[in-house]
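Encoded as structure tokens, here's the structure I'll be asking about.
Only one protein chain is missing; all other protein chains are in place.
Per-chain residue numbering starts at 1, and chain names A, B, C and D are given in the order in which the chains are listed.
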Amino acid sequence: MSVFLVKRLITLAATLAGTSLVVFLVLEILPGNAAQILMGPDASPEAVQALAARLGLDQPATGRYLHWLAGLFTGDLGTSYAYSSPVSELIAERLTLTVPLAVLAMALTTVIALAAGVYAASRHNKAGDLGVMALSQAGIAIPNFWFAILLILVFSVHLRWFSAVGFPGWEEGVWPALQSLLLPAVSLAVVQSAILARITRSAVLDVLREDFVRTARAKGLSRRATLWGHVLRNAMIPVITVMGLQFAELLAGTIVVETVFNLPGLGRLIFQSIANRDLVVVRNCVMLLAAMVVIVNFVVDVLYAAIDPRVKAATL
Amino acid sequence: QRRKDTLVLAMALEPSPGLDPTGGAASSIAEVTLYSVYETLTKIHQDGSVKPLLAESWEVSPDLTTYTFRLRKGVKFHNGEPFNAHAVKFSFDRAGGEGSTNKDRRTFASITTRVIDDHTVVLLTKEIDPDFPFLLGQATAIIVEPKSAPTNATQPVGTGPFRLENWARGVSVTLVRWDGYRNAAGIPLRRATFRFIPDPAAQAAALLAGDVDVFARVTPRSVPQFKDNPRFQLLVGASRAKTILAMNNKRKPLDDVRVRRAIAAAIDRKAVIQGAAEGYGVPIGSHYVPGALGYVDTTGINPYDPAKATALLKEAGVTGLDLTITLPPTPYARQGGEVIAAMLSRVGIRAKLQNVEWAQWLSGVYGNRNYDMTIISHVEPFDLGNFAKPDYYWNYQSPKFDDLYDRIRKTQKPADRARLLGEAQRLVAQDCVHAFLYQPQWVTVANRNVKGLWKDMPIFVNDLSALSWA
Amino acid sequence: MVLLAALLSFAWTPFPPLDIDMDSRLLPPGGPHWLGTDPYGRDELSLLLLGARSSIVVGVVAVGIGLTLGALLGLLASALRGWVEEVTMRLADFGFAFPALLSAIMLTAVFGPGMVIAMVAIGLYNVPTFARVTRASANAVWSRDFVLAARACGKGRLAITLEHVLPNVASVLVVQATIRFAIAILAEAALAFLGLGTQPPQPSWGRMLSEAQTLMGQAWWLALFPGLAIAVTVLGLNLLGDGLRDLLDPRLARDR
Amino acid sequence: MPLLDVSDLSITLRTQRGPARAVRDVSFTLDRGETAGLVGESGSGKTLTALALLGLLPEGAQVTGSIRLEGEELVGASEDRLCDLRGNRIAMVFQEPMTALNPVHPVGRQVAEPLRAHKGLDAAAARKEVIALLDRVGIAEAARRVDQYPHQFSGGQRQRITIAMALACGPDLLVADEPTTALDVMVQQQILGLVRELVRERGMALLLVSHNLGVIADNAARTMVMYGGSVVESGPTRDVFARPRMPYTLGLVAARPRLTTQQLDRLPTIAGTVPDLADLPAGCPFAGRCRYTVDACFVTSPPPEIVGPSHVARCIRLDAVQADLQGAPA
């Protein structure tokens, strides 16, 4: 294994360890406890205490942290207070929604952004370029939840093409599930692809100004062949960096979109669990999200090296 | 087109921490499971009357301490075990026992259950409560099967007409008709799905898009868009809930009754009902709702009168009053807060709104009593007793009321009780413990063709056995 | 323009913005209420003007936090290189692991919802972005010969950072700041949508939007105008950013 | 018929400050096996002239005049036709070897591209050909190095690779735009030696662009001196350098520090700086910097004057210059 990979892996592990501590500590200072919430204001104090004991809320913090860490390695993430079922199961369930949603949104983002960005760059300063850029300006300026509600009003309430909210689950078949993820993915992708399209465009334009593009053209390659063969791969370097960051924002964005579309995803689970002080769940979910972000950025770094042979040499 | 024997109901919150009403306090558990999966000895109907369910009949001793229930015969649990007096005893002992997380544990702890024979039980209560049969119709009093009871949260076993088919966490609970039910043929629905949609906009969208057939207790804000839509029916029913601007009676200057009265007088209840509930509410003057036994109209005791409010404040020597209203996350509280703050500012009270989560409300307001005022709906049907609790978060203490309440508890004759209850209402209103706002009305929005929906909701329940498609 | 609106709101609003009037709830645009009224009978235009204030405050504070801390870290990393740079940049990576929304939710749970928390959360999320941008530009400056010339005068790293590096990365930072400003306004809107942003009765565009969503079927104007206000602002900021970039572009400003 | 016939080539660029005539009325011919040098200060239009031959001018550049390759007009030719010619019959070597290669592709693939595009070779055949080419331009262990990336080569090696690329299809005309400026003297000599050899071997026509007079003197039979977009003097290299007529050429030749000359106290210099193309004076571009300037110099662009066997200079003060030179022999 190369030094590059090892180095990146070590920082990856350190980042994750730091994340776990921060997450745990922040959640420790939350006021209020799960037992009280589960039992509500009218419950008798004895019942609340009984529940707290059953949930293990009376244990000392260090013990719980170490226990949790150990659990992270063994896969035993504890039991949700609010659902009284294993957190790992719960998260796994939610991931079957959030991961496809994020991937779908990212795929949409990438396809739209690359197509639009490359198109705009290839028609630099012509009508097509200006059109795409105007659209992308608009896309950036729209709050995604607002756009999501608009989509629901148009496609679900008026046209009745899609169901407005909810997720049938993959058991009902791949198509219905995908269908219910489409609008959420679109509303997530709009802003991100607008941003990415701009990045792509300027990256392509930058590369087009490079000498080697002129070299390629001097060899007799057509504009199109130059674009695909020489420009795109070089332009991917800044684009991929941004994509890595966007994935993080996308994951966070799922919290909002899952709320609007009432999707049982990881984002909403976190949101609700914090309100319920279901800290076991929050802790693990936040950790998972953070880990996904960190890992995606790690992958971006590795991709970098794969795309650009110089990077590996330079960051060794 | 969906089949005519299935129904999709929506609710804002998912049952938590599971499907066992004795394991948690959330009303959503009862809404999904009561009378559908689990049954109780008695059944509360939409007019508030109490009728037999698992008990065929009962008798009460004259001193209201001994109830004898005769149980229905030939009833089985979903797992095939028979329903009998032992199950009843097990259920009630469990509810009141050590380590019970039953919300009404204290009540059950004061009950002694005796098995007379397989189909007869006697309940002895230490505290006199004329509403005891009503209590036994609530979700905390469900009859569970001893062997399966520990796993009820995830695999509920009851005697009801429906059993759990699937719980997709975060999404829905699906119930199917249980063919072993004593009257399976009389249940029109074959399958009922409860979907959980917390976001008000999503709720409305789901209804409009036809994803959901019935939505009980819709956020009032969304109601107007269904009003004139021929696809939907609207059922507006009375509740037993009381929405109040609760005040910390020990905090200065709220410990001065004149200040409290000034606050109450500054508030136009009609406007609050408009702003917080789109007009779906009935003004109340005390901690008691119209329609309940012994209700008296006390709205005239502290009427809306800004001039008087200003005068009262002057009299109390309070100027430039700064108060904080702590608001839990429910829409009625947040919206009502905005209206009330604006109205208070007109009489010179600067009310700062502080929004908190439930967790913070429970620990800060309810637990530590660290607040000036808060807006909250008390949904328990009969809870005047809270005014007699010295350690309740209101910090209200009145020997006069304590005495009155003691008498109410000991009084058996309905007429006497009613009179005493009226007195208690007036006392609370005169002491102006809180600014009493309104009795919310629950609005159910449903597909026009759904039949058998409850209009009034004395308790939170969906009586699935009565529902059908036209 | 938005700034103007915010300034205007100090001097004048068509109606007292926070005064409720239950008799004129949900009036459509027209008449004395140009942009209609909200469910409390408040004047939408007045609220919008007032909301501009919150949005600007959010933007300024969030970007301010991100800019100061981020630029500081970035300059530090690039001035000291070596392990300091490594640690700073790993910290930045670490910061990226907590998107604004996530940290806002967690912070809100601890400190209660409110504009301040929202601003801090968005600001903190901006820190790594600014740190990276700053470091990259600063490294480029450090590799220029004029820095070497300054060192030949015996100048220390601090002096060079202040005199040469900072002025040369400033333009990049200004452009970045306008972009982040726009993003902060959107982020506040998203937080408000989740109930974590500005708290009533203080209006912000995000909060107005999120309140409007339940009423989108009945009162379209409530969702439209704040949405437009946000869009126009963000658009304006983006154009401003583009403009600044052009203005500060060495190829356009200088004969290189 | 000459291989290349350029006549009245003018290029107008769109710039921030309005249109700029960056190249003005350039005419020359080039035969097979012939090497022509193009010298001039930075910004005088050398690269633009070279790019025009391949139809690779920057966007927004307008070309007038004619460029004929064996009689075929290239100005205004279709993009497809130009693609056919580029890399095939006309090839170009660029100035900056560090950036002329695509950093993310192996060099072998890049050298193979013209072969695959024009000769239709399959991957394997092209690879063989590429290895032979790299070998030819002096890359040791070519077979092993074809799969390496540009950053793994030194500047000189990269320049050789670009030359291999340009030569891949055996072009009739090679345009070398300052092929050695970025390299140090030793490598420079090797590269130029290689190019000379190839010209001799293949009978290619070579247009060698440089501002290094030494390089031109060693390689080109004929030289054109550009200043402010015009060719101000052209003729046999020896004549142009030994007996420059146009005052700019004079200054250029004199300003060059040379190892062979005795160490002087001061080098002769040309006062002033290169004019900005966007607001070039109407007359002679060198007017104002030139000590022979008279009012007429600012009025019209000077016509070409024949000053020797195929030696042409654009200057209306040739007599005065001549008189001076004879008065004070260098």
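Definition applied: a contact is a pair of C-beta atoms (placed from the backbone, for glycine too) under 8 Å apart; a residue touches a chain by one contact, two chains touch by 3 or more.
Rule of thumb we're sticking to: contacts and distances are computed from a predicted model.
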Assuming one chain is omitted from the figure, identify its UniProt name from "Hydrogenase expression/formation protein HypE", "Cytochrome c biogenesis heme-transporting ATPase CcmA", "ATP-binding cassette domain-containing protein" or "Na(+)/H(+) antiporter subunit F".
"ATP-binding cassette domain-containing protein"
Touching the hidden chain, out of D:G65, D:G138, D:G155 or D:P236, is D:G155
Option touching the unshown chain, where D:L74, D:V93 or D:I270 are the choices:
D:I270
Contacting the left-out chain in the complete assembly, out of C:A136, C:A150, C:V174 or C:L228
C:A150
It is residues of chain C that touch the chain not shown, namely 144-146, 148-155, 159, 163-164, 167-168, 250, 253-256
When the complex is taken as a whole, what residues of chain D touch the one chain not shown?
41-42, 155, 183-186, 188-189, 211, 213-214, 251-252, 255-260, 263-270, 273-274
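Convention: only the chains that are shown with their structure count from here on.
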Maximum centroid distance from chain B, chain identifier (CA atoms)
D
When you average C-alpha coordinates per chain, which one falls nearest the overall C-alpha average? Tell me, please.
A
The larger set of C-beta contacts, choosing between A-B and A-C, lies at A-B
Whole-Å gap between the CA centroids of chain B and chain D
91
Listed in rising order, chain D residues that touch 2 or more other chains are none
For chain B, residues contacting two or more additional chains:
201, 208, 329, 357, 359-360
Pairs of chains in contact (touch as defined earlier), listed by label
A-B, A-C, A-D, B-C
Please output the residues of chain C touching chain A within their complex, sorted ascending.
90, 93-94, 96-102, 105-107, 109-110, 182, 186, 189-190, 193-194, 206, 209-210, 213, 216-217, 223, 227, 230-235, 238-239
For the chain D and chain A complex, residues of the former touching the latter
51, 54, 56, 59, 79-80, 83-88, 91-92, 94, 96, 99-105, 113-114, 117-118, 149, 151, 162, 165-166, 168
In the complex with chain C, residue positions of chain A that touch it
11, 14-15, 18-19, 26-27, 29-31, 137-138, 140-146, 149, 153, 157, 191, 245, 248-249, 251-253, 255-256, 259, 270-271, 274-275, 282, 286, 289-291, 293-294, 297
